[in-house]
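Heads up, one of the protein chains got dropped from this complex, but the rest are sitting where they should.
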Amino acid sequence: MKSKSHIADTHKYNFNYENRVVLKNSGIIDPENIEEYIGVGGYKAWEKVLTQMKPMEVVEEVKVSGLLGRGGAAFPAGLKWSFTAPLKAEQKYIVINADEGEPGTFKDRLIMEGDPHKLLEGTMIAAYAVGASKSYIYIRGEYTLCISRLKKAIVQANEYGILGENIFDSGFNHEIEIKIGAGAYVCGEETALIESMEGNRGTPRSKPPFPGVEGAWHKPTVVNNVETIANVSAIINNGADWYKTLGVEGCYGTKVYTIMGDVELPGLCEAEMGTSLRTIINKYGGGMKNGKQFKAALVGGAAGVFLSNEMLDVKMDFNTLKEYEAVLGSGAILVMNEDVDIVEMLWSVIRFFRHESCGKCNPCSNGTTVLYNLIDKIRKGKGKEADLDELIRISEAMFLTSFCALGQSPLMPIKSAINNFKEDFLTKIK
Amino acid sequence: MKTLDELRKIREKSQQKITLGESNNRVKIVVGMGTSGIALGAREVMKAIIEEVAIRNLTDVIVTQTGEKGLSSMEPVVDVIEDGKPTITYGNITPEKARKIIAEHIVNGKIVNDFIVTMLN
Partner (left out) sequence: MYEDILKKYSPEKENLISILHDIQNSDPQNYVSEEAVQEVSEYLNVPLSHIHGVLTFYTMYSTKPRGKNIIRLCESPPCFLKGSENILKKLCEILNVEVGETTEDGIFTLELCACLGVCGNAPAMMINEDVYGNLTEKKVEQIIIDIKGRA
């Protein structure tokens, strides 16, 4: 009965639920029914912090777990909370960064669509830890399903008394509100996001002061990514020591990797931090599509790196990749086969930055245009070898002088594309 | 508004509902309704399943929704959950395929091999 080869192959695809932390319930429970979330142990951690833990103990637990921010910069979450928690202020905020604009990234969308209450629970715990009575979830405008599911989840949590005033007689009040974006990649940058939340153009503010000290409406504001926060309830339930059994030294827990491009089974997997590119492609991505050869992977989105096959066995975690002058970023992995021209791909990456530069500072708004013109020339076969040095030189200058990290981002993909795939460029230049 | 005790009771009760437990339902059909699934036709699949369950008057079947499992290329995805049997996940489901699953799997107990993505105990 089970002899057909199709089943033999796909039968093995087990979705890896046993290793999942943040996406444990996505694809299992009904995201629009709070009782299903409660039924799989939801809001147990919330109950635990309210009834058994002091705010500083929560901060400490997350700090000890070593949880790193999943928005790209890998800043330790517990440390971030510990800056804001002791501040005396009439109002503090938690802001959840659900702007998810990094091309190739859709992990936060799956969390919000599939398990919105997990995000709410983590948000409340963060709020309790730092003493914030109000949180905002800033969601990009294109994510309409996330917006409606989260709105429903908030209504339900209020109805159940999980949110609101004097929650479970603890004396703690909390309110969560959704804010919506309107199509601008730069709004994922935390200070631009705050500007946008306040009803302004989403251009970055200068740091310092950091949002943790002076953020939304000038009040102390902790900004965390969706995936970061979705880890929190599991850490509280199972303890920091448990969390540190997952992943690799210094980068604990799981990572949601999104896999796409020339693989058989594009999609996403949640695996331990430090899983190799080869494993991600073969085990979770179903291998290379149509048996083609692997050529490159763009890891970390547009603000990422082009990796060659020499990197297939390197651990995909924040620290290891840094040793190789690479980045994990958002965990997006775009796989390219032997037929792909890296010049074309770099052109597409630079076009993205040119379009998304917010125009606030010259190095980036002019720089991205100059980069685009150069790569466009090379693409059309009108470039010189010196143009390659020029691409690197300009993106290095942008790295040093741009106002925010967007203008610093083109350097990584440009340098890695040219260094690792020089042949592709030279072929076009001849 | 619920108290902590009530919350704990919901937890116990709904834990049973998920495993079907003592409820009268024999089968639970779960349609993946994330953006990818919907983009590839999950709404139409859901409609077809609800229609078919109603036409056949299958009173011991419940139909619900869930988010994405993460295998974009296999969307729309449909789970069939029965007590004491492996959960079957079907992939690339269309309304026609969904009707076939109801006729063969739900009514006649014959798993539709061609559409299976995975079987989990």
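For reference, chains read A and B in written order, and residue numbers begin at 1 within each chain.
Here is the rule we use: a contact is a pair of C-beta atoms (placed from the backbone, for glycine too) under 8 Å apart; a residue touches a chain by one contact, two chains touch by 3 or more.
In this text the structure is predicted, and so the values were computed from the model without any measurement.
> Please identify which residue in A:G101, A:G131, A:G274 or A:G383 touches the non-displayed chain.
A:G101
> Of the listed residues A:T258, A:T275 or A:S357, which contacts the missing chain in the full complex?
With A:T258, A:T275 or A:S357 as choices, the missing chain is touched by A:T258.
> Sort through A:V340, A:C361 or A:C404 and give me the one touching the missing partner chain.
Within the whole complex, the residue contacting the unshown chain is A:V340.
> Out of A:Y185, A:Y252 or A:F403, which is the one that touches the chain we can't see?
A:Y185
> Across the whole complex, list the residues on subunit B that are touched by the chain not included here.
Residues of subunit B in touch with the missing chain: 35-36, 38-40, 72-73, 75.
> What subunit A residues would touch the chain not displayed?
Contacting residues on subunit A, toward the hidden partner: 100-106, 109, 140-144, 179-185, 196-203, 258-262, 266-268, 298, 302, 332, 334, 336, 340, 344-345, 348-349, 351-352, 355-356, 358.
Definition applied: only the chains that are shown with their structure count from here on.
> As a quick test, compute the distance in whole Å between the mean CA positions of subunit A and subunit B.
Here the centre of subunit B sits 30 Å away from the centre of subunit A.
> What part of subunit B is in contact with subunit A in the complex they form?
1-4, 7, 10-11, 13-15, 17-18, 30, 32, 34-35, 38, 64-74, 77, 89, 91, 111, 113-114, 116-120
> Would you mind writing out the residues of subunit A in touch with subunit B in their complex?
Residue positions touching the partner: 1-2, 4, 6-7, 10-15, 17, 23, 25-33, 35-36, 38-41, 43-44, 47, 51, 109-110, 113-115, 143, 145, 159-162, 168, 260, 264-270.
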